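In what follows, a structure is listed as structure tokens, so that the remarks can point back to it.
All protein chains but one are shown at their positions in the complex.
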Amino acid sequence: MAAILFYILSAVALGATLICVTRRNPVHAVIYLVHAFFALAMIFYLFGAPLVAAWEVIIYAGAIMVLFMFIIMMLELAPDQTTEGPGWKRWLPVLLLSGTLVVCTLLLMFADAETASGVPRYYASPRTFGYALFKEYALAVEIVSFQLLFAAVGAFYVGRREKRKPRRAP
Amino acid sequence: MMPDWIITAILVAIKLGFVLALLLTGAAYLVLAERKLLGRMQLRYGPNRVGPFGLMQPLADAVKLLMKEDFIPAQGDKVLFFIAPGIAAVTALITFAVIPFGPPLRLFGREMPLVVCDLNIGLLYFLGLSSLAVYGIALGGWASNSKYALLGSIRALAQLISYELSMGLSIVPVVLMARSFSLTEIVNAQTHIPFALLNPPAFLVFLISVLAESKRTPFDIPEAENEIVAGFHTEYSGMRFGMFFVGEYINVIILSSMVTVLFLGGWHGPLLPGIVWFFGKVMLIAFLFIWTRGTLPRFRYDQLMHFGWKVLVPIALLNVVVTGAILLLLQG
Partner (left out) sequence: MLDSYLPIIVLIGIAVGFAICTTIFSRLIGQKKPTEVKLAPYECGMPPVGSARERMSMKFYIIAMLFIVFDIEAVFLYPWAVMFKKLGLFGFVEMGVFIAILLVGYIYVWKKGALEWE
């Protein structure tokens, strides 16, 4: 059961990413990418890491995709004319993908309930995960902190340099 | 004797029916309560024509919204325009799933916890959904192909993420004190004394952030009527506007419930049954929301961002460290 779910979810993640990189419209691409992140989050949940699944949603779908939206809005990447061809047909993939995700969620819950064989052998509860992370990998945590520092400073500089360029006429 | 799964199904149905009825009528009557109270604060009556004391007003509003013409602006992104209000309403509705609204109840000889689903990562579920709620606004504003809508949604995006940060950071002391992500356990950790008294800074930061998350005065920059018409829902009409509207008021109920659960001790309280205490506290916070709207003017955008980034975030961060230090000292 778990194996089948894993393959379905992987297929969803791969498919969504593939559709994402082939979209012309960047906002539509973002939506497919969010689907891919959801599929990944569910794979993490399936592997017995609910905390990582929650992180995947909070950080990737919640924070990084918002940055993407900002950039798309900022850079006028989106084409002006978006309405050509039948609307609903182009959106069939997104319906299909979200439908599959919902079905997988259902299966995930039932697999949890019915058979112990379906669930992974190792289950990292948020507590276990937190303890291991901060006890055994303390150095890694501090390195992450340094990386975040560099990211903050770097982001500031990238944004800064862009500002000094002469502005285009409005 | 009934089989086990039938009892389960009945219990689930009762619980869900109760929660949904409560949320939807609650949101509808919160609108009425707000209009009435604002009216009183501005020395007028508020709606009082439809039914006794205007009590049928929400129904009239719903019928009106349903009958309205529902059009899509030219060159708008049809499908996204269609989906966006749905995202706003659905994320608001399903957040209530993890909020415990009363002590466990005994029914059909079975213990029934008064929460739709007591996830052991309930707090993270709430945070995840509140970070997803921005999509409804972002996509709605973008798909409208209108300048006001786009401006509104960008403002909303920046505001929501800034205050989400201080909200997230002000929850950390609660987790420190309760040592759990489960909202039921957090409530039970406050049996004797609510966290609002133990850690007032976290409570205040959370309350203010929540006010900003609900996009209401004084934080209603995303829909500042006299600058950008109605912000991200400028182009919306009929039931799709209604969806944003319902979502906003359900959100008020949910955020009030989160304040209650995290800081005011949830259903705990003397004498009265737990469920009464819970809804009493929720209504008190909701009243506070309306009261601020009747009292305070709107922030300017730079004030809003300054306040979030330069006041709330440092306070919340410092509070995490101080709370940790105190807890460490108490443990010895």
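Descriptive notes on the structure:
Letters A and B mark the chains in the order given here, with residues in each chain numbered from 1 onward.
Rule of thumb we're sticking to: a residue touches a chain if its C-beta (ideal position, glycine included) is under 8 Å from a C-beta of that chain, and two chains touch if they have at least 3 such contacts.
Quantities reported herein were computed from a predicted structural model and do not represent experimental measurements.
Touch with the chain omitted from the figure is made, among A:Phe6, A:Phe47 or A:Phe129, by A:Phe129. Although one chain is not drawn, its touching partners on subunit A can still be listed: residues 51, 55, 58-59, 62-64, 66-67, 70-71, 73-76, 78, 80, 102, 105-106, 109-110, 112-114, 126-127, 129-131, 133-135, 138, 141-142, 144-146, 148-149, 151-153, 155-156, 159-160, 162-163, 168.
Although one chain is not displayed, its contacts with subunit B can still be listed: residues 8, 12, 15-16, 19-20, 65-76, 82, 85-86, 89-90, 93-94, 96-97, 116-119, 123-124, 144-150, 154, 157-158, 161-162, 164-165, 168-169, 172-173, 175-176, 179-181, 229, 234-235, 238-240, 242-243, 301-302, 305-306, 309-310, 313-314, 317, 320-321, 324-325, 327-328, 331.
One rule holds in what follows: only the chains that are shown with their structure count from here on.
Between subunit A and subunit B, the centres computed from C-alpha atoms are 24 Å apart. Across the complex, subunit A is touched by residues 75-80, 120-121, 124-125, 127-128, 131-132, 134-135, 138-139, 142-143, 150, 154, 157, 161, 181 of subunit B. The part of subunit A that touches subunit B in the complex is made up of residues 25, 27-28, 31, 34, 50-51, 54, 57-58, 61-63, 65-66, 69-70, 73, 78, 80-83, 87-88, 90-91, 125-126.
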